[in-house]
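Only one protein chain is missing; all other protein chains are in place.
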Amino acid sequence: MLSVKDLQVAFRTRRGEVNAVRGISFELARGERLGIVGESGSGKSVTSYALMRILDAGGRIKAGEAVYSGLDLRRASEREMKDIRGREIGMIFQNPRAALNPIRKVGHQLEDVLIRHARTTRAKARGAAIAALEAVKIRDAAARYDAYPFELSGGMCQRVVIAIALACDPRLLICDEPTTGLDITTQKAVMDLVDELVRDRAMSSILITHDLGLASQYCDRIVVMKDGEIVEEGAPARLFTAPAHAYTRKLVDATPRVGASLRSLLPEEARTPLPPRAVPDRPLVEIRDLVKTYQGKSGPVHAVKGVSFTLHEGESLGLVGESGCGKSTTSSMLVRLLDRTSGQILFRGEDLGAIPAAGFARHPLRSRIQMVFQDATDSLNPRAAARDAIAEPLRRLSGLSGLSGAAMAARVAELARLTGLPEHLLDRYPHQLSGGQKARVGIARAIAPEPDLLILDEPTAALDVSIQAVVLNLLADLRARLGMSYLFVSHDLNVVRLLCDRVIVMQGGEIVEEGPAERVMSAPAHPYTRALLSAAPRAPARPAA
Amino acid sequence: MAAGGTSRRIGAVGSRILQAVPVVFGVIVISFLLTRALPGDPAVQFAGQMATKESIEETRVKLGLDKSLPEQFLVYLGQLARGDLGQSVSTGQPVTRDLANRLPASLELTFCALILSCLIAIPLGVMAATRPGSAVDQVCRILVTAGVSLPTFFTGVLLIYVFYYILGIAPSPLGRLDFLYIEPPKVTGFFLVDAALIGDWETWGAALRQLILPASTLALFTLAPIARMTRAAMLSALSADYIRTARAAGLGRARVLYGYAFRNALLPVVTTLGMVFSFVLGANVLVEKVFAWPGIGSYAVEALVVSDYAAVQGFVLAMALLFVCLNLVIDLAYSVIDPRFGTEAQ
Partner (left out) sequence: MTDVPLSPAAVPPRRQGFAGHVGHVLRENPVTGLSFAMFAGLVLAAVAGPALVPYDPLATDAANALQAPSGAHWFGTDNLGRDVFSRVVVATRLDLMISVLAVAVSFVVGSVLGAVAGYRGGWTDAVTSRVLDTIMAFPLFVLAMGIVAALGNSVANIIWATAIINIPFYARVVRAEVNIRREAGFTLAAKLAGNSDARVLAVHIFPNALPPMMVQVSLNLGWSILNAAGLSFIGLGVRPPTPEWGIMVAEGANYIISGEWWMAVFPGLALMLAVFTFNLMGDGLRDIVDPRRRT
């Protein structure tokens, strides 16, 4: 149905021509569901734009061919392409809210497509659009017809995007990271819907994703891309059990999955035994009836509704939930960036909650509690070199300001070594560092004052999976070496489990489940935990290496 | 949902109108303070040339200048409420009447200039954005950079030199109508409208000929900001995700460009118009002086020369109130285009 041969895509940039896709070939059979998996910069999205001939300005198909039902998409006229797009090949995108015209009613956006491909007339357009909305299982479709994208949730927007893509019954659906930016339970709902529609209509589909687990669950066959080339292709089960290419093996290893241990995420040669850890005993932090209520526009917002838990010395505790569950608010209060409404935050018996967040910067306990932020890029001042970022807490926090220049440089170098940051990178600015390097700078800065408690706020959410594996292992090593306690805030139970002894699951500002990580994973007691677990894409287990 | 959206938008429009109230109050306070900061003693001024000590005191009491500042402010408010901006020393008329007589001339000039400028700048910006790097784009860029460097009064002088002195195709740059013609009967005060109403096309043409040079001067000045914003807004709209969705759905180029990108690009352009109005109302003063245009700008300039401060302050207040109204109109236009108006998503 679709046959791609030696496709090459290049972009003109200020630094000359950049080859984003360098000669890839694959086939797609009728009714087949193909996954294209790769990390950022692998050229997977560019491939899909090239097939649709909607490359951004400066991009062009340099060589090769892509034949769809006998028509070479590279040589087709623009007029032919317009008929192909939407009618033969539909496409859905990441970040669904941005993918819809913000100032046009969703019903009208659907009609535009239906009318364009002569699926309906102006007079009958409204009914056809509502039918298309119903086809993607939008309840009360007639009312949604008049809605603007900003009035809909992210998941609902993605359904509308799907409705637009499928409105004219295309025979191929391309999904470009369709679940990015959606909550994990919404992700599953969207993927299940797409899968069901594709199967019902006997369509072919191409799923483009960075998530090997997701692809293996929803695809018949997977091609793995790296640096613009296809390195391996095969059935999901085969890729997981017997990956042939080194890169695939690395990717498979790094994908968190049932039964995997932290070290098994790394390539085999890096699997040194985990250092022994301190056994949790005395309580370090006791949270009692912690409440946070905001004054919202339409009445008070109860972000955290009386949460209590204990974190022991040397323990690693996971705090899991979807966006809006109150996990970030809780950790902000604990790290003293946010004032509580009521309740206690006992740190070794002292109530930190009583100290206003505004004045905590000068408090002696400031150095005891530190944090690693979600987005490494956002958490580094673009005007400060890595060295300055790491030295800042050393200089500002009580007791460390007296260090001489040489001693300071030595301490920064030591921190860089601890976090695996090559010393020559210390003088670089954030924009000159890679994502993984920035994450290391963020970690080095956080451990610089030798805190007792480190709060990890989704520290790997913005990282590629292979770098995530490295960072998670680094965190485990640091904890063992420095004896810190961790509070690991994340939406992903599979990741949290790897690093944490105990897990707390939050929903709607309350704790719904708490227990040892393995127990919560294997025998979840609360329905919400079960929903979270079943929603997470499950990579096939692979025999222990 | 639709009904809720409509009522929400009406509410947002209402609250936008309410927001203008404190701004108007602030404008009145500033203009009051400017009045009180007048150099010299206003009482001496208002008492006139032949004043004695007693008559000055009398005037002081009459003007309320012997009272405390807050009391004076209340008196000032009372006067404003009656539409009393004081007496112009130079014309001997109430300032309000002078301004009302001359306002249509200024508005006619301003609106013609803005319409002319939008007609050129918006298509230019759109073309530049849809063909980046092309000749149109280069022209647009040069125009935008050079355009903001043009001092309006200097452009006006240059245009007069070229079109009146050298080419001789423009009428003498003195006022709204050559003295050979009689002003059309006043209905709106806009000569082009009034002349058209009575079907006097000869006068209409004469008024248009007088208008072309000053309007072009102003238009040249506003071309740059509008073209720049249109180009930038269009470029940003064209690179938005929803454009990719529309293209992937097979929509035609015209539909994508105008139905999707241009309507979104219009939002920042409409917002920019507020700033452009600010510039154009200021530049108006200069252009009116250059072309001896009998609007409120040249009125203020003449008043400045003879230190007729009541007239100047009346002019400043009138301009500010006019600008507040124009901004209100712009925001209302915005609320029509943007369904998110008044929500947090905006």
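List of remarks:
Each chain carries a letter (A and B) given by its place in the written order, and its residues are counted from 1.
As a working rule, a residue touches a chain if its C-beta (ideal position, glycine included) is under 8 Å from a C-beta of that chain, and two chains touch if they have at least 3 such contacts.
A quick note: this is a predicted structure, and the numbers were derived from the prediction, not measured.
Touch with the chain omitted from the figure is made, among B:Ile17, B:Val61 or B:Ala146, by B:Ala146. Of the listed positions B:Ala246, B:Ala283 or B:Ile330, the one in contact with the omitted chain in the full complex is B:Ala283. Residue in contact with the omitted chain (choice from A:Ile208, A:Val224 or A:Met408): A:Met408.
For subunit A, the residues touching the chain absent from view are 335, 337, 358, 361-362, 366-367, 369-371, 373-376, 378-385, 387-389, 391-393, 395-398, 404-405, 408-409, 427, 429, 431-432, 442, 445-446, 449. Residue-level contact of subunit B with the missing chain is found at 22-24, 26-27, 29-31, 33-35, 37-39, 145-146, 148-154, 157-158, 160-161, 164-165, 172-173, 277-279, 281-283, 285-286, 289-290, 300-301, 304-305, 309, 312-313, 315-316, 319-320, 323-324, 327.
As a working rule, only the chains that are shown with their structure count from here on.
Between the Cα centres of subunit A and subunit B there is a gap of 50 Å. Put simply, subunit A touches subunit B in their complex at residues 49, 52, 54, 56-57, 82-87, 90-91, 93, 95, 98-105, 112-113, 116-117, 143-144, 146-148, 150-151, 161, 164-165, 167-168, 297.
Taken in their complex, subunit B has these residues touching subunit A: 1-2, 5, 132, 239-242, 244-252, 255, 259-260, 263-264, 267, 337-340, 343-345.
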